[in-house]
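Here we show just some of the chains, and they stay where they sit in the whole.
As written, the chain order gives the labels A and B, with residue 1 at the start of each chain.
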Amino acid sequence: MKQVNVGLVGYGFMGRAHSNAYRQMPRFFPDVGAVPAMKAICGIPLAGVKAAAPQLGWESYESSWRKLVARKDIDLIDICSPGNTHAEIAIAAAKAGKIVFCEKPLANTLREAEAMLRAAQRARVKHMISFNYRKVPAVTLAAELVRKGVIGQVYHWRGTYRQDWIVDPNFPLVWRLQKPLAGSGALGDIGAHNIDLARFIVGDISHVCGHLTTFIKKRPKLSAVATGLSAKSSSRQMGTVTVDDAAIMLLRFENGAIGTIEATRFAPGRKNYNAFEVNGSKGSMLFDFERMNELQLYLRDDPDYAQGFRNIMVTEGVHPYVGAWWPAGHIIGYEHTFIHEVRDLMEAIGKNKMPSPNFADGVACQRALDAVERSNKSKGWVKV
Amino acid sequence: MKQVNVGLVGYGFMGRAHSNAYRQMPRFFPDVGAVPAMKAICGIPLAGVKAAAPQLGWESYESSWRKLVARKDIDLIDICSPGNTHAEIAIAAAKAGKIVFCEKPLANTLREAEAMLRAAQRARVKHMISFNYRKVPAVTLAAELVRKGVIGQVYHWRGTYRQDWIVDPNFPLVWRLQKPLAGSGALGDIGAHNIDLARFIVGDISHVCGHLTTFIKKRPKLSAVATGLSAKSSSRQMGTVTVDDAAIMLLRFENGAIGTIEATRFAPGRKNYNAFEVNGSKGSMLFDFERMNELQLYLRDDPDYAQGFRNIMVTEGVHPYVGAWWPAGHIIGYEHTFIHEVRDLMEAIGKNKMPSPNFADGVACQRALDAVERSNKSKGWVKV
């Protein structure tokens, strides 16, 4: 069994999710040809990463990603830091001959993303992007059913990713609301996931027409919040939101299908509602991440008296990834998507193949995001 | 009690639905100030309308709408004939001093629709348009909740109207698929309903960006179908579909909200799925016509441990229109929306007020439809 020594950059939300995946993957998928070893985690401040390392299961820690990349004992660099750092780290890692696994969006700009792909290709290293929603068993199944022609020629994609965590105008100006750090708002943070699912299930997007909106243009600065200044105080420091609160877009696919995608953080009641409906000539499918163990499927060739959306519990042994877990009906959760990513990554390494999705998918997604931003300025359709 | 003598044009699907409404309305809403009398129904061919009249409950019949409009004993002309006939009939009826009640879309073109509104205004007659989905109790309630501020400032409209009756490429080239007769396809037939609901619940639309698609461009002509020529026969007569199979659009509202609307006849499994989700600063609402007796409501100010979309059975006596029907939980259906329309129409007549929605709403909707078509050509946003 090949051992892959991993160095992880970032110990926040994504760092925790990836750490869990490295710990759990070998317990449930022991036979895929490679197994990760949790060598080092990297982050700042030093005190934070020092505490995180044992808590998350890492052998050692670093506070400089350059040191991490320079370590001879590391085979794979996993990048979970903010988007504005991805390109530099990934390119350096590739040049150092490391396998690179990067959180989405691949970068904050298309140019950066392309440079990352080029660097990885030149270095001939394996690369993967963490579009973890592809690894939900129901989503993998949906893509397989399209490939097999079960729903026929695809006509419609109807994607939406809704959250509600910044509806309150007093929610502060965190880094995710600042363009220099986050690149974009709902568009790149969550819209990117749905765009990737559209590509995964329907195919390449040829044209987009998009619109970005910022409903709440000023928010209290974090320092003002921290110091407890009254929300009503005229002296409260306000800052400008520089990213989109919501993005809506029309899509045309290479294969003639059309679609809509919406990403918003202003949909009260929707917590992590990454969802789609896809309609084809033979049937339709429906997915919603908040019920991620289910896939709804409608088939036109069911008997005429008994046609209806069937709600498949995607928890059977025959379903993708599921055999490694629990009996039918014993559902899995969000974190399992990352475990499946690591499983696929290790399998690819073991078989010496390129993982999927990889930086090429990251670039393709970034190209669509970029097109949406161009369309938002030109007020019309643009080619992706 | 004022008696209103009705003359109805058309005895097809809509003619049946309106006839039922006139029969039923006085049984359940006897005290609204006016009551319809079913004087005459008009249609062609003569044999058809002659049979329809007693079956649908009409005292007499005509095969010329001009004769109907000319009859002194008729107070109200109800127009259920195809869209390309609306303008001529409505304008003549208004000039004759009749109340005019017209099916949607108001006309096949914006110019015709505007002419109809002008004619009705000049003649100082009451006019109403049949946007019957406004009269679903759950939809009326949704609009009331927005008016009362229950969900706060509206940010998002997410409308969709999906059907699947022409997915089969062998479905023939009926009149609804021919532009000269139908004006447009999914856009005007069903999209118009959803656009009207957006206006009803959110407010006026300022800009749209739309895209129209025809997935199946050639279909068997009806005659070919009728004569039983084999579907595989090379001699089968095919004709060109001249309307859209599907329409997708982005919206901006006057009040700053944004939205998406989709209308399609290519969504297998969706039979009459006229649905929306609307998000505001304080909450969200969800509606789907296939479960028309329910409205889902999410409120941000519910206790933090108990927030969730509540599924309101809109069948209580306190809900709009419902008190006239059955006890709570005893649901009503599609046809009741027309009964509620006639109720509101009779109430307006009884109180000598302008009914709602009326031709002004019809024109506003037509303006949006027209803007979508312009946008489809210009490939960009247009002002409504």
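Rule of thumb we're sticking to: a residue touches a chain if its C-beta (ideal position, glycine included) is under 8 Å from a C-beta of that chain, and two chains touch if they have at least 3 such contacts.
Because the structure is a prediction, the values reported are computed rather than measured.
S.K.: With 2 identical chains placed here, what is the total number of copies in the full complex of this structure file?
M.R.: 4
Keep this in mind: only the chains that are shown with their structure count from here on.
S.K.: Taking the mean of the C-alpha atoms as each chain's centre, how many Å separate chain A from chain B?
M.R.: Here the centre of chain B sits 41 Å away from the centre of chain A.
S.K.: Tell me, which parts of chain B touch chain A in their complex?
M.R.: Within the complex, chain B touches chain A at residues 151, 155-156, 158, 160, 162, 164, 167, 169, 209, 211, 213, 215, 246, 248-250, 252, 256, 258-260, 262, 264, 266-270, 277, 279-284, 298-300, 307-309, 378-381.
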